[in-house]
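Of the protein chains in this complex, all but one are displayed in their positions.
Chains: A, B and C, in written order; residue numbering restarts at 1 for each.
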Amino acid sequence: MSDSKKQFGVLAEYETVDEILSAAAKVRDAGYTKWDCYTPMPVHGLDDAMGVKQTRLPWFTLCAGLTGASLGLLMQWWMNAVDYPFLTSGKPQWSLPANIPVIFELTILFSALTTFFTMWIMNNLPRWFSPLARVERFARATDDRFFIAIETADPIFNAASAESLLKETGAHAIEAVEDPDESAAPPTWFRHALMIAGTGLIIPLMIIAYARFSTQDQPRIHLVPDMDFQEKYKAQNPSPLFEDGRAARPQLAGTFAMEDDHLVLEDPGYYTGKVDGEYLTEIPMPVTRELLERGRERFMINCAACHGYDGSGNGTVHKRALSLQTAGWIPPSNLHQAYIAAQPKGQQFESISDGIRNMPGYKAAITTEDRWAIVAYLEALQGIEEAGAQQLWGAAPAVEDAGPVDSDPLVAKGRELYTSKTCIACHSLDGTKLVSGSFLGLAGSERKFTDGTTAIADEAYLNESITNPNAKIVEGYTPGLMVIPPITDEEREALVAFIMSLKQ
Amino acid sequence: MSLYQFPRWTDALRPLLGLTALGAPVYLVLLFYYGASPKTLAVGYEPTQPVPFSHAVHAGELGIDCRYCHNTVDKAAHAAIPPIATCLNCHGDGEIGKGRIHLDSEALEPLREAARGGEPLEWVRVHDLADYAYFNHAAHVNKGVSCVECHGRVDQMEVVRQVEPLSMGWCLDCHRDPAPRLRPVEEITNLGWVPEGGRSREEVGRELMEKYNVHPKQDCSTCHR
Amino acid sequence: MANAEISSAELDNIIDPPALVQGKGDLATITETVSRVAEHKPPKAWYIGFTLALGILGMLGLAIVYLISTGVGVWGNNQPVAWGWPIVNFVFWVGIGHAGTLISAVLYLFRQGWRTGINRFSEAMTIFAVICAGLFPAIHVGRIWVIYWVFPVPNQMAMWPQFRSPLLWDVFAVSTYFTVSLLFWYMGLVPDLATLRDRSKTKIRRLMYGIFALGWTGANRQWHRYERAYLLLAALATPLVLSVHSVVSFDFATSQLPGWHTTIFPPYFVAGAIFSGFAMVVTLAVPARALFGLRDLITLRHLELMNKVIMATGMLVGYAYAMEFFMAWYSGNKYEGFTFVNRAFGPYAWAYWIMVSCNVISPQIFWFKKARRSIPIMFVVSIFVNIGMWFERFVITVTSLNRDFLPSSWNYFSPTIIDWATLIGSFGLFFTLFLLFCRYLPQVAIAEVKGQTPHAHGHSAH
Partner (left out) sequence: MHTPEVVREPILATDTAARVSRVGLSVGVLGLLLALALGVSEGDGMRHFFWAYLVAFAYVFTLTLGGMFFVLIQHISGAKWSVTVRRLGEFAMNTVPLLIVMALPFLYPLFTHTGVDEYGGLLWPWIHPHGEHAELVNHKSPFLNTPFFIGRMVFYFAVWMVISRFFMKRSLAQDTDRDPSYPHTVKMRKISAPSIIAFALTLSFAAFDWLMSTDPVWFSTIFGVYIFAGCVLAIHSWIVLCSVFLQKRGYLKDMVNAEHYHDLGKFMLAFTIFWAYIAFSQFMLIWYANIPEETGWFQHRITPAWKGWSYALILTNFAVPFFGILSRHVKRNKTALAFWAAYILIVHFIDLYWIVMPSMDAHHNPFGFMDVCLVVGLFGFFVWAFARQATKNSVLAYGDPKLQDCVAHVNY
């Protein structure tokens, strides 16, 4: 019996179809189940002789076909009528007649693939190892000989009786087939190769995961680069045409757009705020709710950062500039100041358009109409102030009253210059500290400087401060902050006289 | 017999073969699907800009409205990168511009250099649609689609980063169901906006769709023209 | 046996040409005849042919590289003939690709035993022809790297293919056809690969044939399922083969263009496809059987039967030509009428008459048995038919388009040098693959031929 362990079965060789047909019938009748005939081509009648039952394969084919058909129908319905409904050539979104060809093809495809693979699976193939293949004569099973092999695995297998049965059937040769004593475990090199391959498969996945959850400095990979980058100019793209690589050409000094020129001539009031050198006093368009809304919106976008949401001059940028102790920073005006409110509309418009003092012009950034809208809104904003902005905006900013009428013409001129030369932006006349100290009571007061010295604010001091503000820095003030607008000696004289008049 | 025979262990290959036959297509499809997805390729793009402009400071801390700089966004298809002049409103030196903030900053040197007519600043485009895709900022912004829907919380970004895939499928998501992405146009640049009174965005969006007459198209020619 | 009774073989001698397998015809001889070709160095002609084919294939490669790097403008397609050369070539090759499956599947269902001599051969031809066919629409899209868009795979564009488009049906039809043909071909090959495996004398041959033979031993329980699967695949492939060219015809016929829109297109295209496919089989079989010593397996009778099929399908095609002409008049549609008059007598009359004489007139010579069995005549006629069927597609495509509805758009289509290089190059691809097949794989289905010999049938009544 130790032999049978290593035995695979008994093999008998036949030469003709007739022989194998009759032999097969005999083996069948002997009651064997684990046996088979091996022939170089399909032999008709052998199924009957062996008692092979009809395969269930067609059922798999049928099911696969029905699956393919339903999937094809569902797929097209879902894709073209549900998930991305799309009209084309006047056909309904779900066009059954047009779906038939694909349904049909999928039916066939599913059936064919299923038939093919199920057949191999049912046949237990591929199975490259076979004890029979080790028998030399068995090579002719695919050429011109017919074989019957009864396997030891058969419950009624008995080497002697099987051999005698096969002898009876007229076999030309009978041979015991060994079951090779080989390990079923794959060799080490194969396992290693498999491990390496398996590890290799993870690498791309890790790269993808990394790309997904990290940031990159480099632009994306364009798998299909061709039409992502077309040779056409898009806004603000560089151009190889010019040396500096800019497609948008900077304006030459002193130029302004033809269009503006033209329009300005046509309606100078609307476009410049001035007619014949005189500011417009009214907004050159009906002031509607829409205009005010628009003005408010534009104000919030363009002005609020510096002038504050309430126009008090206390915007975030200003605060930031202060916190950075920015030298030469001129604080944004409090737009509620009377002198601003009193300006003609045209002047306000001009300030927005062309800038004033340290405020740049916004002509390029805000359209003409929007600038007028802002002017209109300003009026409303200032009106709110009068109506009790305190409740609305909290701490009321200081508002200068008209002040006394100066008898001295020099002082009067100084008071005028105080406004026009923008001193007013930082220095109040009522003792409030704005950016810098108030002019009220400045003259004659004692100044303490950062270098420890002191001085009385007399005319000489004032003259020096206006000419060279950084010569002496009063304690608590930042050097370099004060900006001197172009000023003549007479004007300086008038200003000093004005400040001296505020002596307390 | 000397001829080659398949050893017994080749039988062990059979499950492996089956696994490969079933697994390989799945693996390859997944690899392609995730590997080539814009979520992998495009999201997370964070280029270094020539000037370390911080949106977090300007738009976030200072609360400067997006439109202060990108002033064409509600008027044109293209949301303009501001000209240097806009920067100089605050960051000039008196000669090239009026503002004086960070007058001495090294980082702003390229800006001043460019303003003086030197090398132009080459801002690196972060959100770059393919050239065959047409996108109109004004059309979206004026109908209540906020900047944040496509660009994310730029007001919290030190360096601007692409956070959305900007793929066609992603565009279509919104074109097919715009309601949850809409807000009142007044709040368009308020990136942290949430509906008042605990209402859902869906609910508010439905009303706004009605109000703004929002009917996004899905034809090819909507974007490819 | 009644005295008037005669055996099947004798009967064939009277009412039919001689048996299918000539020569000694026993099992071992069949194995030897077919296997020998794959086991020995091929004749010199093979090397010459292969070099030539490779050269032409190289030309195809260059043409495609040039096309893709430059754009489809390098072709002659332009308004109004925007659908020109590539679709002609596509339909031409797909048509040729029909004979294989037809011989394998339809003749199998009809139990035409004579198919076994030529089925392997023509199945291979089918697969290679479909590869050539698939090439044209693929390169025609211009951006071949996004060709996967035609398949319904989820993508970042959130888009699906447009299933109402006949061109998409084509994608499904041709790829299904290719897949099923490949399965069918490979399945048929497995037992023969096992034969080659068992005969091989070197390790590498045994390994390679062995892997692809999947461990086939010829066990009858396996044959049983194998045969049933084969039958099922044949039953599936038969309507498939009809559908493929029908779908190709839909590309044209669903349009409203006179000369394209006619209901007979589906069966007419199918008939034409079988016609051209058989002609190609004859064109290939004639030299191959001489070159590789397969005269005993691919006999004159096989060729004669194929010639009969060529004649029959040629007449079916002729029937369709006639019906089209009649209906063009009968419909009362002036445009339709003009198109057909223009075909026959317009600027492309030369192409039309080449088509008619090659497709309808030339096969008529097969009414004569002598002609059917004459190698030179059938070779020439088969080539005529190949040419004629190419021109049929040319006539359909180009003559219908070149006369636009807007007379100011009328134009004459001329192919460019790249057009020519692509067409000729596709033959290089085809023959390269085909010659490789001839060299390394069994050209005749060994097991199936064996099944047709008397040795395969039991005589004992039991």
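Assume a residue touches a chain if its C-beta (ideal position, glycine included) is under 8 Å from a C-beta of that chain, and two chains touch if they have at least 3 such contacts.
Just so it is clear, the model here is predicted, and its values are computed rather than measured.
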item	value
Contact set of the excluded chain (shown chains only)	A, C
Identified contact with the non-displayed chain, of C:51, C:70, C:263 or C:409	C:263
Contact partner of the left-out chain, one of C:118, C:242 or C:365	C:242
Candidate in contact with the missing chain, chosen from C:168, C:253 or C:398	C:253
Interface with the unshown chain - residue positions in chain A	44-45, 48, 58, 62, 90-91, 97-98, 100
Residues from chain C at the interface with the omitted partner, ascending	1-2, 4-6, 8, 11, 14-16, 109-111, 166, 227, 231, 239, 242-243, 246, 250, 253-256, 261-267, 315, 319-320, 323-324, 327, 330-333, 367, 461
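Quick note on the criterion: only the chains that are shown with their structure count from here on.
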item	value
Between B-C and A-C, the pair with more C-beta contacts	A-C
Where chain A and chain B are represented by their mean Cα positions, the distance between them in whole Å	3
Distance between chain centroids, defined by C-alpha means - chain B, chain C (Å)	52
Shared interface positions of chain C, touching two or more other chains	158-159, 210, 215
Two or more partner chains touched - positions in chain A	84, 86, 126-130, 133, 223
Sites on chain B touched by chain C in the complex	3-4, 6, 29, 33, 36-38, 165, 167-170, 172-173
Chain A - residues contacting chain B, complex	84, 86, 126-130, 133-134, 136, 180, 182-187, 190, 194, 201, 204-205, 207-208, 211-221, 223, 227-230, 232, 234-236, 238, 244-246, 250, 297, 300-302, 304-305, 316-317, 320-321, 324, 326-329, 355, 357-360, 364-366
Contacting residues of chain B [partner chain A, same complex]	1, 5-14, 16-17, 27, 31, 34-36, 38-48, 61-65, 67-68, 71, 76-78, 80-81, 83, 85-86, 88-90, 92, 94, 97-103, 117, 119-120, 122, 128, 130-132, 161, 172, 186, 189, 218
